[in-house]
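To start, I am sharing the structure in question, which I have written as structure tokens.
Yeah, one chain of the complex is gone here, protein chain that is, but the others are all in their spots.
Labels run A and B following the written order; every chain starts at residue 1.
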Amino acid sequence: MTTDSTSGATTPAGAQGSTSNPTPGSRSDSDPKVTAAEGPVRTPGSRLLGSTLVRHTALMLAAYVGIVLLLELVSPFRGSQIGEMAYFVPAVAGLTLLTGLNGQISLGHGALMAVGAYTTAVILEVREDLPFQLVVLIAVIVTSVVGAVVGAAAARLHGPYLAGATLALAVGLPGLALTFEERLGGEQGLRVSPPSSSVNFESFIQGTLGFELSSQKYIAYVGWALALIVLFVLSNLIVSRYGRVWRAVRDDEVAASLAGINLGRARVLAFVVSAACAGVAGAMIAVITRLTAPTTFTIVLSISLLVAIVIGGLGSLVGAIIGSALLVFLRPAVTNLGLDNGLDAAAAANIAPLVYGIVLILVMLLAPRGLVGSIRFAYLTRKAGRQMKAAQQSR
Amino acid sequence: MLEINDLVVAYGPVKALDGVNISVPKGKITAVLGANGAGKTSLLRSVSGLVKSRSGNVVLDGTDITKKPVEDMVRLGMAHVPEGRGVIAELTIEENLRLGGLFRKESDAEEQIEGVYKQFPPLDSRRKRSAHTLSGGERQMLVVGRALLAKPKVLLLDEPSLGLAPLVVNQIFTLVRELVDSTGLAVLLVEQNAKSALGIADTGVVLNLGKVVATDDAKALAADEGLRHAYLGF
Partner (left out) sequence: MQQFLNLTLNGITIGFIYAAFALCLVLIFRATRIINFGQGAQAMFTTYIALEVIQRGGSYWLALPIALISGFLLGAFVERVIIRPVETGPEINAVIVTLGIFIGLIALASVVFGNTFEGFVAPFSVRGLTFGDTNINITPNNIYNIVAVLIAMTSLLVLFRFTSLGLQMRASAFGQEVARLLGVRVGRMLTLGWALAGMFGSLAGILIAGGGFISPAFMDGVVVFGFVAAVLGGLDSFIGAVVGGLVLGLTTVYVQGYVGQELQTLAALGILITVLLVKPGGLFSSTVARKV
């Protein structure tokens, strides 16, 4: 905040330098650290990327196996919760890339999820027989296009102006569903027919794991497969040149543009990527909950995404997963708490958003790096301290 | 009137002031000189409380003001004209002046403001105009007048000559000297323009890298060629 009498009239767009930065987000897991002390310098690019790709692929496959096991072992209720996570994770992960890595705060991702969901619903209504994968792909493309438009408009906005513009989007976009009532179902929304499960996938599961696949479980498996694919793509993007460019744009616009980075393009790209993730999430919500209505995609949804990334520490994929888990598991817990204490159903349902609000405030006041981020920061500082001492001693 | 004892001011590991002792007596101008980065501005900012000191204390007319908040200073009798003058450009000249006298116990604000206008005619004709229309020299007059409206016992002046033409600098300095002689005001003057400062000051204190390297009668300092060349640039 400027505190002296020489500050100029604030202009929201354009170069505002580093006063518009978020708190430095925790760095991603996979920052390649090549130090001279580690041995011969590797050629940057292929070899490094190769090892990261392999590592990420292995991680994702292992995670998928773990999730399948989990889904089989836990109760149906928990199973459905894990399924719920499958659609939060991509949305939260995409937002963490946009806000944490690239510094653009968006309150409109609930609306983008709505775009994905409605696209899915409309397609399935018209062509019920299309394979799920294709439907998701179309939903992602449509949402990405919308994301590109929004991103282009938002590229020059910072901080509160961006928040305000995306807030307007979040509040206003549901209105479209009401205007085009016949097509989009109006207030009631559209029923979503379940997608035809791919026969190959079913027989594959039956063959390897030896049991029948309920439609619900199929959705959870596919959902998590999609979620992990999204995480895979994002984690590689974060380590790549794109990730560095996004961070550079976040940290110091002037330096970044002097280095030849096209600020607008970088920002729009980040927006499109996060929109695509929201599209995946939206498609999944449509299919998992079998309904798309304006009431699902309220401002509360957008803000709960924000809560997830704030808790997780802006910019950390691990944090995004933890944040999503918190969203999914916290809500029924506090709602039940309310019901147990005599509140009626409607009131109890609002305890979760109340907690979200309190969490946002408390985390910003007490741990601006987010809970996961603060732990990571402490770990990294201590690690840096040890490295420094080691370097000093070896002299 | 103002005693600065063993003041240490640090920004992280960097010590801006490293145990500074300065005495600012009544009715005298004490000039603090030295190159950029010597710690002069940090000195004034920590005396008035904008910056917290690491150790040491500051005593104003017998009262220890080291831990007191900045906002109390005017009420305790100390006025600080900051580096860059501190004109609030969005307010009018009249409003800037009014701010100066807001916290005085006496209720003769109007009279006093008229007195300032008499002293600085260029301000008189533009009372209701926004302060950003003033030139550098006029702004300096404004902030000095504003500071004096608080009827301070001690006046801290941070580089008043910055960006001003020599003639204007002369005017301001002469004015300050007259005030000190007539009212017994104590002035702590921080200046880069050592020559002019020593011309009106009674005592000179030379700072270098946060430490006091010389305290002496102003004329003696001005005459000491070795010192002048080493620290004061002339």
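As a convention for this text, a residue touches a chain if its C-beta (ideal position, glycine included) is under 8 Å from a C-beta of that chain, and two chains touch if they have at least 3 such contacts.
This one's a predicted model, so the numbers in the text were calculated from it and none came from an experiment.
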Out of A:I82, A:I138 or A:A165, the sole contact with the unshown chain comes from A:A165
Selected residue (touches chain absent from view) among B:D6, B:E90 or B:D108: B:E90
Looking at the full complex, which residue from B:K52, B:R75 or B:H229 touches the chain that isn't shown here? B:R75
Would you write out the residues of chain A that touch the absent chain, in ascending order? 1-14, 19-23, 103, 105, 107, 153, 156-161, 163-165, 167-169, 171-173, 175-176, 178-179, 299-300, 303, 306, 310, 338, 343, 346-347, 350-354, 356-361, 364-365, 368
So which bits of chain B touch the chain we can't see? 48, 50, 70-75, 79-80, 82, 84-91, 95, 98-100, 102-103, 130, 132, 136, 139, 146, 150, 163
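Quick note on the criterion: only the chains that are shown with their structure count from here on.
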How far is the middle of chain A from the middle of chain B, if each middle is the mean of its Cα atoms, in Å? 55
